[in-house]
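Let me begin by presenting the structure, written as structure tokens, before commenting on it.
A protein chain is absent from this complex, but the other protein chains hold their places.
Up next, chain A:
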Amino acid sequence: MYRYIVNRVLLVIPTLVGAAALVFVLMRLIPGDICEVRLSSGGGSVDPRAVALCHAELGLDRPLILQFLDFVWGFFRLDFGTSMWSGKPVAEEIAARLPISLEIAVMATVVAIAIAVPLGTISALKQNSWIDHVVRTTAIAGIATPSFWLGIVAILAVLDISHAVFGTPWMPPIDYVPFWQDPLRNLSMVILPAVTVGYRYAAVTMRMTRSAMLEVLREDYIRTARAKGLLERLIINRHALKNALLPVVTLIGIEFAFLIGGLVVTEQVFNLNGVGRLFVLAVQNQDYTLTQALVMLTVAVFVFANLVVDLLYAWLDPRIRYG
């Protein structure tokens, strides 16, 4: 088990380096240049000498390979440099925006799992009942609905309803306060975006739970459990669910990583100042350092989610643990 974990963790390193190379090259292939964007912001043409000066200042005139090594080396020391646009440390820029994004992502995940796993299980146990039909229809809708549209509809609905009920329209606050300072305000801010991105998440998780459960319920060992006279509750929780959760765990892990991508859109819709928005700005400004750091952050989340999935898998499935 110990060796398994070490191996998994060591595998992370080449993945990260590969991702770093990719983003580094891609950024420099995109047409445009941060110095030109910066100097031309007032409009008009740009003095080439000023651009050269700016390049030198940002270290962009150095050989590419050196720039790359700098970037990777910095990354391993957790030093991400300064934003080429704002001049502030990248870590600081991200740290200011990470909490809200993370909170939305985690909340969406928790809500999705808390809703989807029980519903998927019930749906499978009561296959073809009305409850199964309702759950499945709702899930299909969740998969078919784009989250930005759902977000807009949610905002409009809140405006309309609050207008009808209180007489004045109410909008969720947009400046972030941590949960422990003002829970109510914090929640009123994140709940809508979390539901918006979480709906799809819950929908796919629910469908996976249902189909995995249906499959497991047909397994011989479930028949054995029945033949032993165990309580139905025990058969479901101990015998069926633990097996059915294996594919569900994988899905939750992958979807969590995609969730981060989904935040880019959702934060725009809800006008939230999170990592997703920062991403859009960084790319628009051709801010190499910031974009690179953000991509690496996403990759790290992806890799971390995968690692957690693998470890969970090993914990759930002895065939892997002792394989």
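In the analysis below, a residue touches a chain if its C-beta (ideal position, glycine included) is under 8 Å from a C-beta of that chain, and two chains touch if they have at least 3 such contacts; residues count from 1.
We adopt the following convention: contacts and distances are computed from a predicted model.
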item	value
Name of the absent chain as recorded in UniProt (options "2-oxoacid ferredoxin oxidoreductase", "Fumarate reductase/succinate dehydrogenase flavoprotein subunit", "Cytochrome c domain-containing protein" or "Peptide ABC transporter ATP-binding protein")	"Peptide ABC transporter ATP-binding protein"
Hidden partner chain, touching residue among A:Val51, A:Ile155 or A:Ala225	A:Ala225
Hidden partner chain, touching residue among A:Arg97, A:Arg136, A:His239 or A:Arg277	A:His239
Residue numbers in chain A that touch the chain omitted from display	219-221, 223-231, 234, 238-239, 242-243, 316-319, 322
